[in-house]
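Only a single protein chain was left out; the remaining protein chains are all shown in position.
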């Protein structure tokens, strides 16, 4: 299902090398000021260009095609569109027969009977995160006293991220990374019992982002090796403030008013310069594959802003469900 | 929202010390043989009693209250009910004022204005996983040539799980654990693009299980420290078989036909015998807290069968979406 | 899908002659006083016994199996169960081979490959409206200053409803009826644009009730023959009060603050005493059919309370979406 959320609800569409990518957002409260410039900062953070990211450059200028009138949202669905302009599709035609290791070439071809748009990963491209970032801009505006900060804290297993990227560039290889996201200013009691726990909803959204392979909240995987006496966070104020924060700000699936913290693991970019082995689906024989074209050395560099947006989208929806964001902004 | 799934869709309800816990399942295909005995094995795996688990013992006998006729499912919703019989509610009354560290006492009280059923965690109790396990029994029957196996591979940070539990028992402490789940026999192409990636759906369900704090697919968090040349799985057969399986059986959010593997982190049981510090919400002052009552030393011992059920539920739904399980079983 | 609603969300289950029928309700605000007696009045209105209704009598005593603690709702899902006790299933076995005209025997058998519970209509029985009425009781409590009144205004085409029923009883025939539902006290602005217009949601729920074949809002089908100058309702107060009410209280799919009015058509009970013609699915030949067993002469007599409940359920959900009912009742 291409949709997510209950009140603040997003529906995604688009392809890497088709005409467009974007997002349709339902349930945006009326009366929120919104203009093209609002999207620039986060789009810029997401955009390629830094060392370790793909040389493909798109203007990535948003078009607000519905739901905004006289500079504010109207309460009707908001369509945000990004046109694709800088595409070089001839790079990709051969991957229909020869699926790239690590990519969705094989799986999407099986799923859609070969009718999938294979160019640049098509609908499975990281380019679709443009829509997530854009929806996140609106969600962040709704969460006005809540701050969400994600950052890359490790790349290729190293804290010296720039060094790790340089080494990988020299080797023609790619590297993964670890991202930490912290949210402050949340009220206690967000999240719904059982299936719509805060962890459930955030992980659902986070794993929709291409290349994510793990998520942990608070002490996460370390908690598996801890004792209860170490892990339990003593409560030290009537507002629920805790002495430690092993729970990552969530108890019983609900926010507890402390900092919400989670980490996510980003796998190395699947496209690498080196020779790889795969199958030629036409000849049914194994073959060498050399992936050319533009790609990121460390896709994780571009993920923090996407993770923030994903988090903001989930939290905006939960805040609306709790009536902490009204349907008309005054 | 207390529901999950698109066609094979479950809705959960119940409390630890109320009258019942259970699950309502929509979209179960007609014609599936189903009887009370089908639930016994997995319920027994989940039930308390082993060393390290709570001495509370419930019969946990399922009542099939709708959707089955003459020994087979009818296509109508299936209601599975478990009555609560062995409850000692007086143990819990004081936690309304004095929230236990690590529990949902504080957060659920905030969310529901103090109207929540606080006895034994109420709706936030691990007892609700009875319904998940029961729905999992049906899902597993639908996935008849697909095998799902979850097991506890570490407890308290140790591979010697029995030893770890014994130590914790002696210390009056609790420990967490790590669970690995492996699925074999899956077709390629399951999962939906973007929001309903296989990782998104499985993690959503897994984090609904109380005490889970992390999940990783394939090489997961290790992938964050790897190079693309290490992580990419070479494809070695026209059916998509890969040489290695760092992807954990998923590319682009879709199954690739290889073994699906993920690991989950279970935090230590929040209830421990030792003295803890928390706030008395009435006096607004800090206080010592001694949690009595029955509880598990290592709740992770009981999670594998729940994780299997959660996985089966997600996969049954995806198989139905792909028409690989028909709406009438013949 | 056996569920309906976005926040106040119901999931239905059960069979006419199985063990139970009932409803599971998610999103019920916490803090609403609720006890068994609350259900008696509307259940009594729905129950059989009046002239023209089936002689089958069930106690129809609700069991509140989850979501209520110390006499108030907790915010967790509420399960309401009705056990079936007074069933005579042998009456129905032959309809597997010989489908009754007007009933779901043929269609449900096709849909579920013959695995459906055919006894008394099984899951397609009017008995399932017990759950709707019960959920409606809760919805009405939430809508405390809003009044919903439905009544039978015609039966068998006559305003003299008692006379019409008597005649039909003498003839061994059944009759249909027309019901009018009026809602007062609604705020303006309920309903969501386009797909979740008030008419869309109410009609969706109303047509879930067995035997309903038509619905019209305000002047409805008469409007098709009117001129705009006749049909338009002049607005005569700043609160939106209109001079006439041809719109039935809805403009653009949203409530306008005037009385919400709609009418629904109930077909005659399908079970009649006279001989009917149908097919024997085993011999593939036409045959006479004489339907015995207990049935209503005029099922429409029992529909008003169900229609009220359906309406209340929709409106409670819309009020919650607009934050006009909070998630904690104070």
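Letters A, B and C mark the chains as written, and numbering starts fresh at 1 in each.
Criterion: a contact is a pair of C-beta atoms (placed from the backbone, for glycine too) under 8 Å apart; a residue touches a chain by one contact, two chains touch by 3 or more.
Computed from a predicted structure; not experimentally measured.
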Contact with the hidden chain, among C:52, C:268 or C:304, goes to C:268
Of C:45, C:182 or C:231, the residue touching the omitted chain is C:231
Where subunit B meets the left-out chain, the residues are 6-7, 75-76, 193, 321-323, 326-327
In the full complex, subunit C touches the hidden chain through residues 1-4, 6, 12, 99, 101-104, 106-108, 110-111, 121, 123-124, 128, 154, 156-157, 168, 171, 173-178, 188-189, 191-197, 199-201, 203-205, 207-208, 210, 212-238, 240, 242-243, 246-248, 250-257, 265-272, 274, 276-279, 281, 284, 286, 300
Absent-chain interface residues of subunit A come out as 1-3, 9, 11-15, 18-22, 24, 26-27, 30-31, 63-67, 69, 72-79, 81, 111-113, 115-117, 119, 122-123, 328, 330
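By our rule, only the chains that are shown with their structure count from here on.
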For copies subunit A and subunit B, the superposing rotation on Cα atoms, rounded to the nearest 5 degrees, equals 180
Between the Cα centroids of subunit B and subunit C the separation in whole angstrom comes to 36
Between subunit A and subunit C, the Cα-mean centres are separated in Å by 44
Going by residue number, subunit A touches two or more other chains at 6, 193
